[in-house]
Structure formats: structure tokens, C-alpha cells
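Left out: one protein chain. Kept in place: all the others.
Lettered A and B in written order, each chain numbered from 1.
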Amino acid sequence: MEQSSTSALLQGTVLDLASDVVSALRSGDHVRAGSTLTGGGAGEGVARAAVRVLGADTLLPSVLLRIPPDPGQLAVFKDAVAAHPPRDEAAPTVVWSHWAMTRALRRAEQPLTTPPADEPDAEPDARWLDGAGWQFLTHQLAVLAPLALPGEECAVTRVARSRPVDVARGFVRAVRRRDWQQAAGAGRWLTLLDGVPDTLGLEAGLDFVRLMGGSDPRVALQLEAARLMPAGVLL
Amino acid sequence: MPSKDKVLEEVTRTENIDIDAALDPAEPDGVFRDSRECAALALQSGGTNLLLSPPTPRPKKG
Partner (left out) sequence: MNVREIEAAALDWVWAHRDRFALGDDALAADGQVNRTWKPLGELTQVCASVARCTPPGDPLHTRVCELLDFAWQQTHRGELFPLMQTLEPFATYPLEVYAAFASAGLRHPGYEASAAVLTRTRGWRLTEQYPTRRLGVLEAERRSGIDPHGDVPRALGRTWLGGLPEPWTFERAAGYALTHVVFHLTDWGRTTRGVPADLADYLLHWLPPWLDTCLDARMWDLSCELLAVAASLPRPPEPAVLKDAWQRVAAAQTTSGAIPEEGAAQDAAGADPGEDPYDFTDCYHSTLMAAFAAALATAAAARPPDVRHAARHAGQGAPG
């Protein structure tokens, strides 16, 4: 298979999957989140890869709406975690997004199984963000937006919590650059952080990002997450 | 001829490359465009011309 066509197919499936999640978050109907995965449209391998790319957010409806995930969807998610572990020299965002998936999986499965005997997955370090400029910090956090969840506690969320003004600056920068995906991801983080300057006008800012970039389901997903975030209670 | 395993391995490798690129994306170039200035409608322009001014009266026929 040509790499470019694999890539296009993968990207299209990620968008479909993101649309499913957006529909579920908007309607509160988690079953619809599974239609791309269970509808047989995409090949198994591509579907798995798309879940890996969308990451832990694939299960976001069940987390934020507090409803158990669809079993078929959960099975694909589990396959994706197993099939695409980070390579040895993988970038921190690749490692962290995989870690976020394993954590989401464990949380989703916990009610179904006996308490896990094994120890929690070792958390990667966040040293690559030590002393990071606010621009790079915001870009990396936006890529790792699936970690932006109420009550989430890990090295990345601790970094984000220590730099609310910098993430707010990154949001302004992303909007100025018309990078709606980064703006939406940064905006999702900002809904969780204390110490964001009031003058940012986050609520109007999120509405603006929706107006300008909301037709991209990956942008819409972050904005829906941001909308539900204050009400969401994790675990 | 490559074995089935070899093909599978190749596909997986390709997918992983795509996946890594998607999970560690470079930042796109910024797109900058500022609002343009348009003078207020019906404001004097160029000394004599008026925007949205009534049409110049023409001699009546007949």
C-alpha cells in the first residue's frame, strides 16, 4: 500500500471517529460513538490505527458523561493499545498519548473486573517540558489534550497547572495564527487551570474558535470537552 | 517473493510511521491576515466622488 494513501485513509478515519465522539458528547448517547468502529467502513487495521491517533479521547463520552463504554468499541480500543506501543525512541507526545490510553482503558475496565493486581503503569516523565518556552509548551499540551480531564493527576497536568498564564498566551498565539486545533486544545486545558487571567475572555474565545474552526471534528471535539469539563467529575 | 509475514511487518511499520507523525505533529505555519480599512459608506472620497450617492440626474426625455 502506498504510504500517502494509507495516510489519507487513516486521516479520514480519524476525522470520522472524532465526529462520532462529538455526536456522542453532544447527544449524551455513547453508542453512537462506536459507529465508525462497528459499522465496518474502515478496515480493522486502519480502525485500530485511527483509535490510536485519536487516543484516550475515543473513550471521552464514557468519561465525561459517566456511562460505561460500548463493549465492541472497548475491544477495538484495547486492540489499539496493544498493537501500537510506542517505539523505543518515540517522541514524548507519542509515549504520553499511549500512557493516557492505558490509563483510560484501566479506568474503563475497572468496574468490570476484579481490582487489578498489577501495579499501575509506570508514568513517563515530563522532563522534556522543563524550562520549555510558552509557545512549545502550549503546542505540546494541545497535542496531549486527552490528558486534560477533571481530576487527572500526572506529570503533564502538574506542568500545565504551574503555568496558566503561559498556556493562556499560547491560546492567544494559536488564535492569532488561526491554528484552530491548537487553540481548541489549549482552550480545553485552560478550563481546568486556576490562575488564568480574566482578561483572556476564555468563554468568548472558545465560541470564537468554534465559529472559525468548528467544522473540523477534531476542533469540535476539544470544544465539546471544554464545554463539559467544569461539570465533569472523574472517577 | 516476500513472505506474508514480511508484508504484514511492512504494513505495520508504515502505519507506525503515519501514527507517529499524527501523534507528534509539527506546528503548522501561522496564517495572518488583518482586517482591511474601508471608509464609511457615503463618506467623501477623492475630493468629489461619493459612494452610494444618488445617480447623476439625466435630462428627461421628451
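Going forward, a contact is a pair of C-beta atoms (placed from the backbone, for glycine too) under 8 Å apart; a residue touches a chain by one contact, two chains touch by 3 or more.
For clarity, every value in this text was computed on a predicted model and none was experimentally measured.
K.L.:
Just name the one of A:163, A:188 or A:210 that touches the chain not displayed here.
P.N.:
In the full complex, the listed residue that touches the missing chain is A:163.
K.L.:
Return the single residue from A:126, A:175 or A:192 that touches the missing chain.
P.N.:
In the complete complex, the chain left out is touched by residue A:175.
K.L.:
Touching the absent chain: which residues on chain A qualify?
P.N.:
Interface residues of chain A facing the absent chain: 130-135, 162-166, 168-173, 175-177, 195, 197, 199-201, 204-205, 208.
K.L.:
Spell out, residue by residue, where the missing chain touches chain B.
P.N.:
Within chain B, the residues touching the omitted chain are 30, 32, 34-35, 37.
The working rule: only the chains that are shown with their structure count from here on.
K.L.:
CA centre of chain A versus CA centre of chain B: separation in Å?
P.N.:
A distance of 27 Å separates the two centres.
K.L.:
Going by the contact rule at the top, pick out the chain A residues touching chain B in the complex.
P.N.:
Within the complex, chain A touches chain B at residues 1, 3, 6-7, 10-11, 14, 45, 49, 52-53, 55, 83-84, 87, 90-91, 93-94, 97, 139, 143, 176-179, 182.
K.L.:
Residues of chain B touching chain A in their complex?
P.N.:
Residues in contact with chain A: 11-12, 14-25, 27-32.
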